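All protein chains but one are shown at their positions in the complex.
Showing chain A:
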Amino acid sequence: MHSTLAVLTWLTDPWQEALTRRALLEVVLLGVAGGALGCWLLFFNLAYSAESLAHALLPGLVGAALLGLPLLLGGAAGLLVGAVAVAVAGRIDGLDRDTAVAVVVTGLFGLGVLLALSPESPAGLQGLLFGDVLGVSDSDLLLAAGLVAVVLAALWVLHDRLLVVGFDRLSAAGLGVRPLAVDVALLVLLAVALLVAVQGLGNLLVVAVLMAPASAARLVTRRMGPMLLVSGLIAVLAGTGGLYLSYYAGTAAGASIAGMLVAVYVILALGGGLVRAVVPRDRALAQPSA
């Protein structure tokens, strides 16, 4: 009885303050959206794009901080500038796409750091780079909830079209689906998700919530629907675990969350490898017949 109470106290202790409760809600919101969206990013090979866009929006964030504007607005402007710069750089002859993206993104990221290190810079670089999940306000949360609802609704409506294009892009038109429209929709959703998540996890760690839960869910599911659910669940649980870690170990919240997200993937991957090594798969069952 005593120990049950102790466990209960241990579990509820971090949520005594409104500050941490808001952080928990933020983690749940961006876990659900990032986890689900990440599954599609994984199959559309957009991990590199996600990483690049996240870094490219730093000057926008810093600019907003300097001017005292909402971070979301600055992030959106930064994304727009980044996307246009990448599109333009991609058209330069003799520069392949990956290189063009790398040049633009590091350029923008450097510009962002330069701005952040200027004497006028208020809160400092750290919150923007690594996130400030404990610093979210009620209005931040409300906005995040709205954007997450938009992302989830869009993923619900687009589900079958995303399946068609992800499965076989070249046949999509014959099935009445325009791959370009689906790509653009997915990139817009990525931009929205980045804007939401960057507040909590920061510029450098935001990719963790998009790619780690999806990669982990991929290991344990065989269908897209369950994968989306499991990925969202992993993101929420690992995110919450990260907050506990942060509370009891006194580590930085954003980094703890990102660490937990990646840890879940590593544990599942190692566990899966171990299971396969110990229990050889029944090839007779797995082998397809003619």
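Structure notes:
Quick note on the criterion: contacts are C-beta pairs under 8 Å (C-beta built on N, C-alpha and C of every residue); 3 or more make two chains touch, one makes a residue touch a chain; residues count from 1.
We take it that contacts and distances are computed from a predicted model.
Taken from the listed names "Cytochrome c biogenesis protein", "Manganese transport system ATP-binding protein MntB", "MoaD/ThiS family protein" or "3-isopropylmalate dehydratase small subunit", the protein name that UniProt assigns to the chain not shown is "Manganese transport system ATP-binding protein MntB". Only one of A:13, A:98, A:138 or A:160 touches the absent chain when the whole complex is considered: A:160. Checked against the full complex, the one of A:94, A:119 or A:174 touching the unshown chain is A:174. Interface residues of chain A facing the missing partner chain: 43, 156-157, 159-161, 163-164, 166-168, 170-171, 173-177, 218, 221-224, 227, 286, 288-290.
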